[in-house]
Structure formats: structure tokens, C-alpha cells
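Every protein chain of the complex appears in place save one, which is left out.
Note that the chains take the letters A, B and C in the order they are written out, and that residue 1 is the start of every chain.
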Amino acid sequence: MSKHDFRGGVLIENPYPLNQLSVVEVPPPKKAIYLLKQREGASAKPKVKVGQKVKVGQVIAVSNNDYCVPMHSSISGVVSAIDDQPIAHSSGLKVPSISIESDGKDDWISLKGCGEEVDKCTPDEIIEKIRNAGIVGMGGAGFPAHVKIKGAQGAKTIIINATECDPATLCDDALMRKYPEEIIKGIEVLMYACQSQKAIIAVEEDKVDAIIKLNQTIKNKNICVEAVPIKYSTGAEKLLIKLLLDKVIPTGSFASSSGVLCQNIATVKAIYDAVVIGKPLVSRIVTVNGSALKNPSNYEVRIGSSFSDIVKKSKPSANPHEIRVGGMMMGVDVPDKNYSICKITSSIIVDEIKIKQKESACIRCSKCNEVCPINLLPQQLFWFCKSDNTKKASSYDLQDCIECGCCSYVCPSHIPLVEYFQYGKALVKKELREQELAAKSRERYEFKEFRLDRIKQERDKMMAEKKAALKAKMAKEKDNKAKIAEALKRVNDKKK
Amino acid sequence: MLNEYVLILVSTILVNNFVLVKFLGLCPFMGVSKKVDTAIGMGFATTFVLTLASLSSYVINKYILVPFEIEYLRTIAFIVTIAAVVGFTELVVNKTSPVLRQSLGIFLPLITTNCAVLGVALLNVTENSSLLASGLYGFGAAIGFSFVLVLFSALREKIEGADVPLPFKGAPIALITAGMMSIAFMGFIGLA
Amino acid sequence: MITGKPILNTSNLMLQVIYGLILGVALQFYFFGWGVIYQITLALITGIAAEIIFLKIRKKSIDVIKDNSAALTAILLAISIPSIAPWWIVVLGTSFAIIFGKQLYGGLGSNPLNPAMLGYAFLLISFPLEMTRWTSSFLSFGEGLNVIFSSINIDALSSATRLEEAKFALMEGEVFNPIQIDQTVWINLGFLFGGVYLFYKKVITWQIPLSFLAGIIVMSALLMLVDSDHAMGPVFHLFHGATMLGAFFILTDPVSSSTTPRGRLIFGFLIGILVIIIRTYGSYPDGVAFAVLLLNIAVPLIDYYSKPKVFGR
Partner (left out) sequence: MIEAIIVFSIFALLLGLVLGFSAKKFKVKGNPLVEQINSILPQTQCGQCTYAGCKPYAEAIAKGEAKINQCPPGGQEGVDALAELLNVDTLPLNEEHGETKPKHVVEIDEELCIGCTLCIQACPVDAILGASKVMTTVIASECTGCDLCIPVCPVDCIYLIDLKPSMDEYVPNMEKVTNV
């Protein structure tokens, strides 16, 4: 397998092994908050009003934008508020949200799926069902699943990503143990929807039980399980494709353009629910983990549940905590637990507060370059991002950074390199945005000038014409007057 | 013979570098070294001017000044020649690369007063070298100038991101760096 | 690929380099006596004091002194200068290296040139006499003190280095035996051993030392072929002068050397070539310091044009 290995990467042992690997099912919460914008881009618009009664699985927000999927209620109850709530994003900003108070009944809408015989539906219908079920990539990026599938029609290979992509996150492992049949069926649905011939499930080689379970379940000879090395950042889509298929997806293009579709394994399970059963995405498995917890575990929770409720189940210590959402490597630090579970929340790490190592000067030892899976020069990028030199940073391919955090992890100077790169990237984006805006206003300004000029010219022309007409008229009148005068003169002469 | 020409080049580019060893042409060296792209452009322009100026001043010296015994007008004649060459270069640069003209700014016409250019022309005459030798001398001096200019500009681009103490920011640290480059170039002493 | 969290941090990295120097310094002490120790002590005191004073003036935290980089610079400079040089030489050189070479650029990580070599070149240019008087005999505790702190006539003690001897011999057309194991060879072997230790500890990468040594071998062999009157041959060059110290401890200063894998090969190789050229034809006996500084200047350009191929591009 490893003959196609990509360069770089780090081997990280999970610092917080779980005591139990089974999934703990959490009953529906008393109150759920649904964030209508879970990733950058458009946000869904509420379709319900405050006070309205909703059932589980009812659509509560929609969007016209194809890159924005609908949101469903995960509990039955009454809409209690439509306002802005904080999101677990590095910006710490609030986004539009809908809050629903439970009536304690867990009343579902009636579910209507295609059933086990998927080929009764056309691939387009399946894709539509996936969209309507509100499914996004559940590994962390949250890219709408239906867009990806639509773009990968006729893809030769489908890769099911079950590599977790983070040492402390184990939700995919738990999912594979609990729902092997659903996953395999989901893969078949996906293969049918894309008209693909082959699917590979990529599982880290230390998840032995999961591999055995999946292998026992697979009846289709076109689906196989591949054990991949437990090297961190293997889960990144393009790197996984390199590892499994020895294909390099060029910068700026999607895997689908090379005939590959890559989907997270939790997404596949959600696709099964949506297509076969007709159940929208209302729950997911979240790993709750960290040094401050007595009983870290995987929980199957409803979307919109609050962090603190779930963390409480893992018996956190009484001390203040450090909380990180979305994995120990690529996640974001958040100030408290006042957030709600999104579709992309794969893990919550609750740690005792550690003294953060202070950053010292970069000595360009190039350890970061050695581990960078993209072969960037983080030491150079750091220098230029730090001094806001976006032009230079871009010339060192800042945009290619996948923010995996390998460089920050090995840096002997404890420099939060990835954060610098996120800063640099945001700056580049801001500059681009401003340039675009300026170009647009400039165009409109020039058009207005042109328009005013045209109006002026037209008016001038009109005025000139009017003047000419008036002149002609006056001349005519003069002529007439002269004629009259002449006639009068003639009359007078005659009189004389 | 060939050996001699190689020696001229090595000497002008490295050992007796006009900027770092003879301290000529410091004005554009400090002025046009903020960005590598500009420095490369300036390097080309200076190379063109210097080579052409040293060749034409040789011709003027040999065929006008000496026959008519007006060597005492040498400096003026050379300055006029250089000004003409620079004017010509400016026109060419204007036409071919407006961006370069913009980034060179005032420093393009200022090549006229670049002491390295006049220095090369006058040194050639005092050393009584041949046409080819004076051309090579001018060319070598210009390559040496461009070479250190580009190196220096790349260094400055990097230093710009450094946390330099406030009183030393900008020109002071650049001058200090230039001095250090001078120290490094001392290593070539004795080579030619 | 790196397994687990690497234990090294920046100050530890510097400390490892200092450990690597121990054997070579011990050999220097064995041959030249207490002068070596005095120079190192003086340099350490001056270097750290200069850094602290500068940071105090800038009102910055003096915590960075713990990164050991000032100490390393001081030691490298001290072991490069003659052990019988007067005290003010090392004090002047170290303070110049720390202040002009490093702190004026904003401290560790920002200096474009190798501070120790900058200090050395500065001293060599300004005080050529003091900087080229070497000793070949062991100085006792008291002798060392006398030589360094009082300006007694030290001509009796001093002798030329083998590099200089070789140059004179070749100039005069005398027979010179390049293969002769003397003190410098032993010291070079000591630093070679220290370099292997650094490599084993993953403090340095192989590119710079190997390409530097390759540059030395290639260039000196080439000169043997075309200009055998002046050339001394690869074996002589490898084990004389500051070759091994340079290869493993000076060129490998990560801050001022090239940072890309390919760039490091170019960097080391060109320094090797320059060192031989300066040793053979230049006015100064050894060329490591100047060659390093010259290539330091070119590092930003080398780095930019030797970027590794980015995945997906």
C-alpha cells in the first residue's frame, strides 16, 4: 500500500484513548439550536415562524443556493426563537439560527424512502433526495454531498474516507462498528448514483475490529476495504487519493475531474438514511474526548444539541477547561461550551488547562518542510505572513496549504504556523475581495460617466436641433415680416 | 590574451566591485534595491548604458578628443555622451516596458549622474586600454553592479519583515547590510 | 516522517550544537592550552552581556537569552580566533557579532548573515596581525593569562598555520608534503566526530556538510589538474583550516543558510568552491568565513529559486 505514499506527515499517537468504543445514544435534548450557516458561503433562510409547531425531520430552513442545503428539525416541539447564535468558528462570530423547545414526544414526520431496491429511483432522483435530506460532508469541511456527487457522474472509483483524519477523533471507528450494513448499502447507493464500478473504503490499519466487521458484511465484489497506514493527514482528500490510486489531483481542480469521488463514511451512512429510509440528517456521532474527562466516549446525538449537555455525560472535572472543536490537529479553540452541535462537529476535546508553550524565534530549521505533505516551505511562508507580505507568501504557494497542522506540531520553536497561514490566507482573500469590489465600482462609475456624457451629447444635439429649427422659423418669420413690409410698402406706394 | 580578458571580468565583477569595494554608484544601489524585480530591471538598464557608454567614450576619446587635441574637454564630452546614451535608453525602456520605467522612476535618468558610469569611462582612458578591453571593463563593472544590486534587493526584501529596532528601520539597516556585504567581498582580495 | 512529538526545542537544539563542539574544543585545549578556555570564557561573557544590554535598551524581555544562540555564536567565534589573540580582540569581535550581526536585525531568526563569521571577518580585516598569529605549543594557566591580558612579546610563541606554510612553500617553489598528521588534522577530526553526533541527533541535515565537502574535493582536485603549482590537493584541504568546523557547525547555522533541500546543496557546494579559490589565490589564509558570508548574501535568491515542487502543482 505504502508504495504510493505521499511525502511528509507525522505519526501521532492518540493522546486520549477511549475506554469504550461503543456508541452511547443520547436521547433528544430539551432544546436544540440550529445554526443556519455552518460553513463559509450562503446561509439558509428560516421557513418557520416563532411559535410554530414542528416535528422531527421537518424542514425548517431552505436556500435557493445549490451550495446550501436545507436544515431539518431534529426534535419535535415549538420554535422558540429565530436569532443569532455563536458558532464554533475561529472568528467567534454569531450566525442566524433557529431554536426549538422540545415537547418531549419525539414525533417524526412520515418517512418515505426508496427502500432497499434503490434502482427503482433514477440517479437524479437519488441526488435530489440527498440534497433534500440536508447532507453535507461530515468529516469537517461540510461541503454539500449532492454537489460533489453531481460533479462526479461516471467516476471510476469512489473512495470512502474512514481515516478520521485526526488522532483523537474516533467517531468513524464507532460508526463502522455500529452500522456496517447501512454503510455498505449506502456505498451501493452512491455507486448507483454515480454509475461507478468500484469503491474503496479506506480505514486506518489499527482499526482492526472495524475492518473485520466491514469485510464480513461486504457481499459486493466491487467494494473493498483498504487498510491505510496510521500517519496523520492521510485523511486529507487529495493525499488519500494519492495514497490509494497514485493520482495527484492538480491544485485548483477537484477530485471529480480525475474520475474520483471521495466521501466521508459518516456521509455515506447519512446517504443510506436519506435514500433508503427517507430520513433527513438529524443526528450524528460525536467523539467527546480529552484529558479533563473521566469517561470520554462516542455519542450519537441530535443535531442542535448543546455542547455542555453532551460533555456532562463524560463527567468532566470541576476545573476550568480548554475546549477544542473538530479535532486536536485541525480543530478550533473555543472559549466555552455554549455552542450547539453542527452537522460537521466530529469531536469535542475538553482538556485541563495547560501552560501554552511560548513561541520563540523561527530559526528556519526546516523541520516543518520535512513534514509538510504538500511540500511547502512553512518557514518562508511564516516569515512573509507575519510581515503581511501577501505577494511574497503567495509566490511561495500559500494557497496550497491544507492547514493540516503537521508543521505547527513539529516546530521546535512552538510557532502556531497554521494560524499564521490562516491569517495570511484571509488577508489574500480580503485583498482579492477589495480588488473585485473596486473593479466593479470603477466599471459602474465609468458607465455613469459614459451615460452622463451620452445624455449630455443627446441633449446638446437636441438643443442644437431645436435652435436650428427656431432659427429657421425666425428666419422664415423675418422673411414673412419682410414680405409683409414689402407688401405694405407696395400698398403705400400705390396709395401715393 | 584570453586570460587577460577573463581577469578583467573577474576583477571588475568580484574583486574590485564598483559598489562594494570602490563605493561608486551607491545612489542607485540604495535607491533601486527595494524589490528584486526593479533591481533586475535596473541591472539591465545599467549594463546597457555602461557598456555602451564605455565603448562610445573610447571612440570619442580616440577619434575626436585626441586628434583635435581637446583632451581637456574630456569630462564634459563624456558626460554629454553618457547623457545621450541614458536618454536613448530611457526612450527604449519607455517603449518596451512602461512598468519597468515606472518602477525605476527617477533612477533611470539618474544613471547619467551615476558616478560608476563616468568613473568607468575615465578609468578606461587613464589605463589606455583597447576598445575591446574598455568594453569588457564597462560590461564587467555593470555586471558586478547588477549582481550585487540583485543580491542586495533580495536581502532587503527579507529584512523588511524583520523586527528591526525603530531607529534602524529602512535606510540605516540597509546601509549596515551593504557594509556587511562589503566585508564579505573583502574575501576576494588578492584574487586578481 | 516524524514519530511522536519531537523532544527538541530551539534552545535544546542550540545546546546540542554546543555539545557537538566539545571534542574539538578539548583537542584545541590539549594542543594550545589555556588560551582556548580564556577566549571562550571571554566571548561567552561578552556575548551574553551584549545581548542583555541590547534587549534592555529595546525594552524587550531578556528571556530569549535562554535560547542559547548568543552563547553558541560566542563559542564559535572564540574557537575560530587564535588562542593567543589579546583579550580585546575577542571582546570586540563578539560584541560586533551579537549587535551588528544579530540584534540590529531583530534578534535570532532575522539575521541574514552568520553572526560568528561576520565577527570573524570583521576582526580579520581590521586586525590582520593579531588574527593570524597562531601558537603551536601548549600554554599553561599562567602563560595563557599573560599572553592574552598583557601585551608581552608573543612572537616567540607564535607560528604559522599549516595553511600558511603550504602557501609560502608553494610560492617559493619548495617541496611541501601535504600528507602529514599534525594538530590541525586532529582538531578537524574532532569536529568531524562532533558533526556526526549532530547528524545522529538530527540537529543538522546531510545536505550542507556533504555538498560543502564535495565542493572542496571537486574544486581542489580540479586545481590539482590545471594548476598544480598552487594546488595542495583534496586531502590536505579537508583536514586543514576550518574545514570540518565549517562543514558541521558554521555552514549549518539554519538561520543564515539556505532552507530548501536543493538550496542547501547549492549553498554548501558553492561555499566549498569559494573556500578553495580563496585559500589558493586569495590574500587571506583561510576562506571559510568569507565564503560563508558571500553565500549568506545569496540565500534569499537561492531559496526562492530552489523551492521544492509543491504537491498538485
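FYI, a contact is a pair of C-beta atoms (placed from the backbone, for glycine too) under 8 Å apart; a residue touches a chain by one contact, two chains touch by 3 or more.
Fair warning: this is a prediction, and the values are worked out from it, not measured in the lab.
Counting contacts over the entire complex, the absent chain touches A, B. Of the candidate positions A:H4, A:K112, A:K448 or A:R490, contact with the hidden chain is made by A:K448. Note that of A:K53, A:K440, A:R454 or A:K478, the residue touching the chain absent from this view is A:K440.
Of the listed residues A:V95, A:A227, A:V248 or A:I277, the one in contact with the hidden chain in the full complex is A:V95. For chain A, the residues touching the chain absent from view are 37, 40-41, 87, 89-91, 93, 95, 356, 358-359, 386, 414-416, 419-420, 422-423, 426-427, 429-430, 433-434, 437-442, 444-449, 451. Where chain B meets the missing chain, the touching residues are 31, 34, 60, 64, 68, 70, 73, 77, 80-81, 84, 87-88, 91-92, 94-95, 98-99, 102-107.
FYI, only the chains that are shown with their structure count from here on.
If the chains shown are joined wherever they touch, the resulting network links each chain directly to all the rest. Inter-chain centre distance (chain A to chain B, centres taken as mean C-alpha positions): 55 Å. The geometric centre of chain A is 52 Å away from that of chain C, both derived from CA atoms. Each chain gets a centre from the mean of its Cα atoms; for chain B and chain C, those two points are 33 Å apart. Multi-chain contact residues of chain C (touching two or more other chains) are listed as 107, 110, 304. Multi-chain contact residues of chain B (touching two or more other chains): 157-158, 161-162. Those residues of chain C lying in contact with chain A across their complex are 1-6, 8-13, 63-64, 67, 69, 107-110, 205, 254-255, 257, 259-261, 303-304, 307-313. Interface residues of chain B facing chain C in the complex, by the touch rule stated above, are 36, 150-152, 154-155, 157-159, 161-165, 168, 173, 176-177, 180-181, 183-191. Residue ranges on chain C touching chain B, taken from their complex, read 58, 100-101, 103-107, 110, 112-113, 118, 121-122, 125, 274, 277-278, 281-284, 287, 289-291, 293-294, 296-298, 300-301, 304.
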